[in-house]
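Only one protein chain is missing; all other protein chains are in place.
The block that comes next holds chain A.
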Amino acid sequence: MPKFRKETQVTSVTDTSSSLLGKAANATPAPIASRIRGISDRSMAWLFITPAIVLLLAINIFPLIWAIYLSFTNFRANRPNAPIEGVGLSNYSRVLNDPNIWQAMQTTAHFVFWTILLQTLIGFSLAYLIDRKFRGHAFWTTVILVPMMLSPAVVGNFWRFLYQPQIGLFNYIVSFITGVPPSSFEMLGSVQLSPWAIIIVDTWMWTPYVMLICLAGLRSIPDYIYEAAEVDRASLWRQFWSITLPMALPFIMLAVLFRGIENFKMFDMVTLLTGGGPGSTTEVASITLKREAFESWRTGRASAFAIILFVAVFGLANIYVKALNKVKQR
């Protein structure tokens, strides 16, 4: 135990108390001393951490390794008794040469780019306005936050109702504002409009998320910096570009990265809204993966595609954690 004590990063206060503890333990008879110490800190640390790690190994890592194995085979989950043959890297080369998969990646990129752009612009503007601290801003902030707490599947499903041609509220409002007849366009049925239909819903749902993080960024800027700028007679425009934006930037980056990762793996909302259609216009990567794995039952190939997506997300997650730590240091 004393050896372990030396290793821990202890503050001066902990230091005195631990040495006090040690003295108390040495001065008292053995049974009481062991009661003070209890089990050693090292074994307790493992006792506390192991259950969570074991669960993650069993439910996340073991299946992942299995998927890596399957990605090198011709296994099909709907024929579990067929002999499994190794096929080397051919699943990977097929995935990377499959035009459908590249189409899906392009659809995903379009979706990710526009949702992030719109959410950042609207979210930051809203945060900037809320930071004017008008009366009742806390209440209205809570109202704005509601969409992001909902189930994406349920959201996708009820927006399908709002987007109905003829009867849907969305078409009605658009025609009310622009004068275009409501039956002249179908948000979910048209090749041109359906990619925007999913972008609109995602923006409606997740702008509050970006707003909330930007708001924290704006509030982290100390007032004295603005006061100094006032003293130097810097214009509001200048203050915004030289103080507000640069200082809120790490927070904006955090929001952008998180939305990027989440939307890269988007599945539920789009599935319920368009199911990837019309045709495969809105078929994002996760939907293609689901079709490969659970409709075509090409488990080996789907696993290879899944591993490729993993690696991509893992890379993004790595950057994300670095960004998190940067924000934390503030």
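FYI, contacts are C-beta pairs under 8 Å (C-beta built on N, C-alpha and C of every residue); 3 or more make two chains touch, one makes a residue touch a chain; residues count from 1.
As a working rule, contacts and distances are computed from a predicted model.
Per the UniProt record, the chain missing from the shown structure is "Sugar ABC transporter permease", taken from the list "ABC-type branched-chain amino acid transport system protein", "Beta-ketoacyl synthase", "Carbon monoxide dehydrogenase small chain" or "Sugar ABC transporter permease". Between the chain not shown and the residues A:Thr115, A:Ser194 or A:Ser303, the one that touches is A:Ser303. The residue from A:Ala82, A:Leu96, A:Leu129 or A:Val180 that touches the chain not shown here is A:Leu129.
Listed by residue number, the positions of chain A touching the unshown chain are 4, 7-9, 11, 13-14, 17-18, 20-21, 24, 35-39, 41-42, 44-49, 51-53, 55-56, 58-64, 66-67, 70, 77, 80, 126, 129-130, 132-137, 140-154, 157-159, 161-162, 164, 166-169, 172, 182, 204, 208-209, 212-213, 215-216, 219-220, 222-224, 226-227, 230, 251, 254, 258, 261, 264-265, 267-268, 271-272, 285-286, 289-290, 293-294, 299, 302-303, 306-307, 309-310, 313-314, 316-318, 320-321, 324, 327-328.
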